[in-house]
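With one protein chain withheld, the remaining protein chains of the complex are depicted in position.
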Amino acid sequence: MKNSPSTTERIEMHRKMVLVRRLEERLGELHKAGKTRGPIHRCDGQEAVGVGATAMLATSDYVTSTHRGHAHYVGKGLGVHGIAAEILGRETGYCGGRAGHMLIGEKASGVIGGNAIVGASIPAATGMALSIQVRGGSDVAMCFFGDGAAQTGICHESMNIAALWKLPVVFVLEHNQYGLTVHHSVQSPVADLSIRGAGYAIPSEIVDGNDAVAVYRAVATAVERARRGEGPSLVEAKTYRMQGFSTSDMGGYQGEEDLAAWAARDPIKVSFASLVDAVGQERLEQVEQEAVAEVDAAIEAALEAPLPTFAVFEKTAPYAESF
Amino acid sequence: MKNSPSTTERIEMHRKMVLVRRLEERLGELHKAGKTRGPIHRCDGQEAVGVGATAMLATSDYVTSTHRGHAHYVGKGLGVHGIAAEILGRETGYCGGRAGHMLIGEKASGVIGGNAIVGASIPAATGMALSIQVRGGSDVAMCFFGDGAAQTGICHESMNIAALWKLPVVFVLEHNQYGLTVHHSVQSPVADLSIRGAGYAIPSEIVDGNDAVAVYRAVATAVERARRGEGPSLVEAKTYRMQGFSTSDMGGYQGEEDLAAWAARDPIKVSFASLVDAVGQERLEQVEQEAVAEVDAAIEAALEAPLPTFAVFEKTAPYAESF
Amino acid sequence: MAKLRYAEALNQALREEMQRDPSVFLFGEDIARYGGVFKVTRGLMDEFGEGRVRDTPISEQTLAAMAVTAAMTGTRPILEIMYADFMPLVLDALINQASIYEYLWNDVSMPFVLRTQGGGGAGAGAQHSKSLDSLVAHIPGLKVVAPVTPADAKGLLKTAIRDSQPVIFLEHKLLYNLRDDVPDDPDFTVEIGKARTVCEGADISIFATSRMVLESHKAAELLAADGISAEVIDLRSLRPLDLSAIKTSIAKTHHAVVVNEGWRFCGYAAELSATIMDHAFDDLDGPVARVTLPDMPVPYSEPLEMAVLPNAAKIADAARATLR
Partner (left out) sequence: MAKLRYAEALNQALREEMQRDPSVFLFGEDIARYGGVFKVTRGLMDEFGEGRVRDTPISEQTLAAMAVTAAMTGTRPILEIMYADFMPLVLDALINQASIYEYLWNDVSMPFVLRTQGGGGAGAGAQHSKSLDSLVAHIPGLKVVAPVTPADAKGLLKTAIRDSQPVIFLEHKLLYNLRDDVPDDPDFTVEIGKARTVCEGADISIFATSRMVLESHKAAELLAADGISAEVIDLRSLRPLDLSAIKTSIAKTHHAVVVNEGWRFCGYAAELSATIMDHAFDDLDGPVARVTLPDMPVPYSEPLEMAVLPNAAKIADAARATLR
């Protein structure tokens, strides 16, 4: 099938999904143990979207993310050591503890970056795509955004501009059924948001967001179209948020049946089942164990790393008047 | 045909279109003679939209308008004396000269009101529709907005919310082919903006915006739907801006052929031709002459009315700290 | 008199005013079914129904514009904006809409309340920790209040809801769990425009807003240990200001510190300093000291965040410096 990932790529996606899953689980434990600070937004159950959609990107391509970005970060190539350390506010984090988990940015990897203003990832990627077009490059910019973010005005404005100028941007709508605590039916009168692509003549597709391979295929087609200069595409990945909105969420509004049904379609299970014949159970389990060990090591290292101390240094220079 | 205006209503629409036309022409002359101040946005050639869309409304219904609101004002029942005086900055204007032509508001007539922030008429009417729904009323709120305004984020947000909550609002998109000086093809990748209604499950229709009867029919259906509690509708009225964007526009970018083609379909001509058999030429000409005389009298009165003098009075009370 | 948490006091004010006046309604993100991420609107949808307590899409710009026109047409909307950091999204509605119509048009009033919460100290990062008070306090025709005590939270919210002008109601994420006495009387209100004296003093006046009132109170204790007697004034109303309270206090102490958690440059503390310049220059024996966040983003990691937030020690230092 066109734009299908190779077996090597599929194993790598599997590995990254396990990295993210383990990270989420460890963060959950640390939160319960009172060892985290500030809200943390887990994406377990949604890993296939972030990992599948970024698997075909080059380092020089750009990704913009949301408050729920762990899978996007890992997918685009950030290491779990720097992510874990940033989330735990350490000097060794990607941003020296200045940013926190919602705002991780790492320009060298094309992750610029997390964004906790809902919807803001969308014009951010559109602006990068404009930059690429003005410079005459062949990179693409990709934004992730949620079903809640799709209701913001900047989503509309960005799609209109991107389509009008045929910008090399890929819109990845991560439809996890919920805004913050409210079901999508309380946020929008239409269940399939990709219908809106037609309003901008943007090719749009719905994919199974729990199947990394399906996500990969749809997004790879969109990426190719963007690189050919044919403009933006919209991929709506249907998935489900298995945890509360964040660590501060009291929960209680997600249906048990829904949770069970989606758990049965866990993206890591789906990936495992589809790979096991070709790759063998042993190899896959080894990949998983190594991923788990990598995250555990990252968490331990982060917990032992020093907290930053405030200093007036090069990062505060643009704000020099204060000091 | 369902929701067709009666002959009386059609004569009244004809009269109002002539009122607006004469007003526009006189303002054009006054501008050339250096007797106006600030930009004035003429709507000649587009009168059928504003007049046709408001003809079936009650006084208690609300209308929100744009920077190009003369036809909306007259359609909803404002008098040309108060309008002309406001445009000329007189004490006798609807707002005592404080507002100017882009911002005329007259709560008693349900015109609240003009709005020179592009797009702002849309959430304004949506908010009034929310108020109606909360109070349990059967009024409707209607907003006019342009093809340029349709690209703003608040257009998207408003339509989503209105459809989600089934608010009694009617969206009248006045598609006059231009934003400020740029053709719609430079503002949007789709020519028919009503296609976007589907993204919110909003019933949408395109009508000939130079035919007041066609506008009336489509809008009356939308108004009925809103009054029945079935939510918003979108009517896209195709028309054409016959003058420059405003009195400050240097022009030169509108095609002569386009202008000629649309001039042949002038809404007043269309209306005249469709009424003349039923009503007779004499009667129609009399209606027109009376309208012209009414505007001329309004302009003369306004020119002779006193300019306001600044005073700290009840209108400045909310800003009392300044004085 | 019951002991209530600040969030509960707000909830009580909302409930009482909704019972009293059927034209009051609430809307905002996650406020109905969930009861608000800071739990201020808990139980209200159950009591008043989905029509009067509405969850909304994430569309702040439009929601605020809707509050303006709903308020002009017979209702009293109360809009919750989840974080003050999102206030930039509603400024067009406030500056280009709400602010102008009472002057331009006849017979309009705009009785809406926009509630939001700001401030740092919770590890929420650069996009969820700001105090943007000066952006809203700059807008003519609006009132801006920022209660600190649960009683003021209730009393000012009730007054705000009954006011015929727009009121921006600024809460603070670290105040919601503060517990204190709150009058039960459904007619208990607190006048907008009146400051509250937290403690009297003779040597220096500290004028503070929102959570910084608590830090200023602690600063007064630090200063007392040095033999300096500080008067702490909780402004409560950021606009209009209680000029007479400011003048009276400075006439007594001849020195002032102004404290606000927002940025310094063009921030709310600048207005306080300038106001004192305008109205009390002759009474001043030293320059007014400004204590604010430095002009930079709020960092995430705890030691960084704590280093930049204004606090009691910094306020006390500023007081000592201006007395020197």
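Letters are used for the chains, namely A, B and C, taken in the order the chains are written, and counting of residues starts over at 1 for each.
We take it that a residue touches a chain if its C-beta (ideal position, glycine included) is under 8 Å from a C-beta of that chain, and two chains touch if they have at least 3 such contacts.
Keep in mind the model is a prediction, meaning the values are calculated, not measured.
S.K.: Who does the absent chain touch among those shown?
M.R.: Its contacts among the visible chains are A, B, C.
S.K.: With the full complex in mind, choose from A:I40, A:I132, A:V182 or A:A305 the residue touching the hidden chain.
M.R.: A:I132
S.K.: For the full complex, which residue in C:A202, C:A251 or C:C266 touches the chain that was left out?
M.R.: C:C266
S.K.: Of C:P77, C:P297 or C:P310, which one is in contact with the hidden chain?
M.R.: C:P297
S.K.: Given the contact definition stated above, which residue among B:Q187, B:N210 or B:Q243 touches the chain not shown here?
M.R.: Of these options, the touching residue for the absent chain is B:Q187.
S.K.: For the chain left out of this view, which of B:M17, B:A99, B:I112 or B:L173 touches it?
M.R.: B:A99
S.K.: Sort through C:R33, C:H138 or C:K194 and give me the one touching the missing partner chain.
M.R.: Of the listed residues, the one touching the omitted chain is C:H138.
S.K.: Considering the whole complex rather than only what is displayed, give the residues of chain A touching the chain that is not shown.
M.R.: The list for chain A reads 62, 64, 95, 98-99, 103, 105-108, 112-113, 115, 117, 120, 123-128, 130-135, 153-154, 157-158, 160-161, 164-165, 315-319, 321-322.
S.K.: Provide the residue numbers of chain C that touch the chain removed from this figure.
M.R.: 61, 85-86, 88-89, 91-92, 94-96, 99-100, 103-104, 126-127, 130, 132, 134-135, 137-141, 239, 263, 265-271, 273-278, 281-282, 284, 286-288, 290, 295-297, 299
S.K.: Touching residues of chain B against the unshown chain: what are they?
M.R.: Given the touch definition above, chain B has residues 37-39, 89-90, 93, 96-100, 102-103, 115-119, 148-149, 151-153, 179-182, 186-188, 248, 250, 253, 307-310, 316, 319, 321-323 touching the missing chain.
The rule we apply is simple: only the chains that are shown with their structure count from here on.
S.K.: Could you tell me the distance, in whole angstrom, between the mean C-alpha positions of chain B and chain C?
M.R.: Distance between chain centres: 40 Å.
S.K.: Find the geometric centre of each of chain A and chain B from their Cα atoms only, then give the gap between the two centres in Å, rounded to an integer.
M.R.: Distance between chain centres: 45 Å.
S.K.: Out of chain C, which residues touch more than one other chain, so two or more?
M.R.: Each of 57, 59, 61-62 in chain C touches at least two other chains.
S.K.: In chain A, which residues are in touch with two or more of the other chains?
M.R.: Those would be 151-153, 186-188.
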